[in-house]
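Pasting in a structure now, in structure tokens, and then I'll have a few things to ask.
The other protein chains are all here in position, but one chain of the complex has been omitted.
== chain A ==
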Amino acid sequence: MAPGPDPNSIGDGAKRDEATTKVPSKDPKKKDDKKEEDLSEEDLQLKQNLELYVERAQDPNPELQKAALESMSFESLGYRLTGSEGDIGSWGHEYVRNLAGEIAEEYTVRQGEEASIEDLMDLVQQIVAFHMKHNAETEAVDLLMDVEDLDLLLEHVDRANFRRTCNYLTSAAKYLPGPDDMLVLDIAYMIYIKFEEYPNALQIALFLDNMQYVKQVFTSCTDLLRKKQFCYMISRHGITFELDPEMVENDVDREMLQDIVNNTKLSEGYLTLARDIEVMEAKTPEDIYKAHLLDGRASSGPSADSARQNLAATFVNAFVNAGFGQDKLMTVPSDSTSGSAGNWLFKNKEHGKTSAAASLGMILLWDVDAGLTHLDKYFHSNDNPIIAGALLGVGIVNCGIKNDCDPALALLGEYIDKEDSSVRIGAIMGLGIAYAGSQNDQIRSNLSPILNDAKAPLDVIAFAALSLGMIYVGSCNEEVAQSIIFALMDRSEAELGEALTRFLPLGLGLLYLGKQQESVEATAEVSKTFNEKIRKYCDMTLLSCAYAGTGNVLKVQDLLAQCGEHLEKGDIHQGPAVLGLAMVAMSEELGLDMAIRSLERVLQYGEQNVRRAVPLALGLLCISNPKVTVMDTLSRLSHDTDSEVAMSAIVSLGLIGAGTNNARIAGMLRNLSSYYYKDASLLFCVRIAQGLVHMGKGLLTLSPFHSERLLLSPTALAGIVTLLHSCLDMKSIILGKYHYVLYFLVLAMQPRMMLTVDENLKPISVPVRVGQAVDVVGQAGRPKTITGFQTHSTPVLLAAGERAELATDKYIPLSPILEGFIILKENPDYREE
């Protein structure tokens, strides 16, 4: 066992050796004092051996020294068990630590022999009690994990050490194989509940996706204000959650809390942040392209409208002005001559108009009332692509927002069985976005029949499967799985070769997102019977979805092995395998770095179809977190001779920079826009990436992780993964007529803010320190949790890897995780100086 940073331990190795020699050498002497006279023959033998070891330990020959020390250290457990009981700590920490190590080994031996462990457990009790009293929580936890009895911890934690203990437990859980990680988190949850540290308990309950626990948090806590904070935390996680009278008794209070869970105030908070940072002014795509920084370009732009470039501008405009409620293309007042709002819409061609109309939903994101008002006029159009866009827009504007009146379902429900495919897709995709994660039965009964309708076109079926996957994300719902499986089996050979068919296995995979093996097993078995054209694609998608965010090393290896194979042309399953690698490894820093390194190798030795997916995997690993090394790799790949590699690298540059306004990426993309000036497809990708980098004018993030990177929002991940799967066949989907799949990103869009509100939930400004987060798990004392901080006043933006702490004692935050909405309570002990 590695010595932890214990105050008694001495860091450097030589001195520690000395200490180990000293302790056992004292050991027989003590015994000598007591029992000198009545040494049995056996004991005498032991004593002599020990003396010999001590002598040898001082031998100049290092070999001999080592052997002596080893044989000696395994003795102390034996002595302890046979010898006196007394206070275990009286011989110092090193002795206890040594004992703990021996116990762990002895435990495994006895487990093998199925022998009794009672005497060992007595000792464990004492050791744990000792460690917990002496700031060595990490060692106590390690020992208990070794002897598989973590429950013991509950007896020994107290107010002073429970935080450090739980911290260690949660971070250790990331490296444990299932189901041990769940057990560890379970203990952490119970400890938090025991000490009424409800926000942390809730965090773990959400991590475990255990609604029973979430409920318990509400029922254990009696303070209404704290419950409001819980609601903010649930709303950030993006799950659908219904409060019941047991959790909140008072009807009025419950309604108010439910409003918070339903995210109805998200738009307001976001706009508060925008006004505070002074970025309300709408931006045009030209403001983003900054063509004046490139030579001679601005003067002679093409005089005719390019449909492709206008479509790109539509997306850039939508991403950049997302959630601000105003822009300069779509929402400008239409009373000026012949209605300029209509004008931009008609500068998009055919299916482009769908994305243009839907962009209104993005601009008015989260503001349902205003959004519906703006979209209304398009419902009465006689142009099908426009109606489709309006439907999709309704879905987008409702993303993450729940409303009792269910406007999205009421409006879209009527259109899912219309004649025109584009209108149907608009409605279906809109429902998928608006109700992601809701497990809404009514929508299921509406959408499921489409899947098995022999007359429905393939694209409608594909989007229906995808939307069902989103709505039932991570639910393991059998019925939905059955419908999608049947739909897959019904597909003809030719249909299985179509680009959009990939949405069927993807929809299926989303059902099991993050749920690991047991749940997905049955479906994975069925997938073995599929047509070979789709079988492996389905296998890979199911595997990667089921283990998404688990960091399971074995699965990473499985997927890596798939990427290494050199296959015949036309096999498409390696793409999802590469993406899967990123999905599994993305949850935890070390695994993430290893995955990045592995992908570099794959890039060098992999086949072309693998290389095409690598930039996307990198984009997922570093989403909204522009790591310089990854940025450089992607920049290199953006000039690759294979245009599809270049395209995915460019889109990924947008993903890693999403919502950061990163100047370096912006510069790279600007240069790429001049480099690819003549290639309409690549230029389109560059424009999209530029829009992503300036998403929400830098106030948004696409990262599905939140709460100090502990929690993974399933709907957010589902949105990103869907886009990435679409990018595996860029030409047929995004560069074809299904470019609106880009709007799936809305599922992951969240303000990267910290907004403090008072007890009436009105924003208040307080000073906070924002700095790089420091990992303090297992550190001695009370180390600083942030470094290189600056003091700002709220609301503030938090970049990837940053953490905030309150710089005033006047208020007490109701959650220790300072992200999103934070309720502040006045500190009763505060004295003005």
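The rule is simple: contacts are C-beta pairs under 8 Å (C-beta built on N, C-alpha and C of every residue); 3 or more make two chains touch, one makes a residue touch a chain; residues count from 1.
In the analysis below, contacts and distances are computed from a predicted model.
The unshown chain of the complex is recorded in UniProt as "Ubiquitin carboxyl-terminal hydrolase", chosen from "UTP4 small subunit processome component", "Ubiquitin carboxyl-terminal hydrolase", "DNA polymerase epsilon subunit 3" or "Calcineurin B homologous protein 2 isoform X2".
Of the listed residues A:Q48, A:N250, A:T373 or A:Q608, the one in contact with the hidden chain in the full complex is A:T373. Within the set A:D223, A:D305, A:D490 or A:D775, the residue that contacts the chain not displayed is A:D305. The missing chain, though absent from the display, is touched by one residue of A:V214, A:L411, A:M583 or A:L824; that residue is A:L411. Residue positions on chain A in contact with the hidden chain: 294-297, 299-300, 302-308, 310, 334, 338-339, 341-343, 345-347, 349, 369-370, 372-373, 376-381, 383, 386, 403-407, 409-411, 413-414, 442, 674-675, 677-678, in rising order.
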